[in-house]
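One structure coming up, written as structure tokens, with questions to follow.
The complex appears here without one of its protein chains, the remainder shown in place.
Entry: subunit A
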Amino acid sequence: MAAGPALRELDSDGSSEELVLTPAQLLGGLEQESNLKRAKHGDLKVSIHRMEIERIRYVLSSYLRCRLAKIEKFFPHILEKEKSRAEGEPSILSPEEFAFAKEYMANTETYLKNMALKHMPPNLQKVDLLRLVPKPNLDAFVFLRVQERQENILVEPETDEQREYVIDLEEGSQHLIRYKTIAPLVASGAVQLI
């Protein structure tokens, strides 16, 4: 089962600010787990399997925690993205996560209304969460490892005196660069965040 390297990819998700697609194969891994709950009396083997299941559970739950944290941080923008995505494109949220995001938004709005807004003068009772909540910072610097060789990636200058220049990304090399320039490569899997 090719879950080993996939688990390593999960680890990289903690580095990015955006919400990346849920790999369906790992949710399948969770089901495999429940298959292995057979009660055998081969003591050592059972305990080793149990240990491995615990490890897998830890990875999956820390991945889920990371995604939930991102949802809580950027919920209006994520819901906006969901609304505006085209029909054929896959969703970046699983159905449960989508329900969670909507509920979180509704709860936040209710809370703000009951705590503060309804006591304000009538013309100030609206609040636009999309503008109030900070957007994910796509200009953040990230560390990455290259899986597939890429040519001619444009590096934008930081200061006015510098020129922009192109670099080639060799396979297996590691770099530190701004997220925005390599965002499409992350989505396609050509580089991996570390």
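The working rule: a residue touches a chain if its C-beta (ideal position, glycine included) is under 8 Å from a C-beta of that chain, and two chains touch if they have at least 3 such contacts; residues count from 1.
Keep this in mind: contacts and distances are computed from a predicted model.
The protein name that UniProt records for the chain not on display, among "Adaptor related protein complex 2 subunit alpha 2", "WDR5-like beta-propeller domain-containing protein", "Ribosome production factor 1" or "DNA replication complex GINS protein PSF2", is "DNA replication complex GINS protein PSF2". Interface note for the absent chain: among A:52, A:103 or A:148, the touching residue is A:52.
When the missing chain is restored to the complex, the residue among A:64, A:117, A:177 or A:190 that touches it is A:177. Taking the complete complex into account, residues 1, 3-4, 7-8, 11, 14, 29, 32-33, 36, 42, 44-45, 48-49, 51-53, 55-56, 58-59, 62, 131-132, 134, 137, 139-143, 155-159, 162, 167, 172-178, 194 of subunit A touch the chain not shown.
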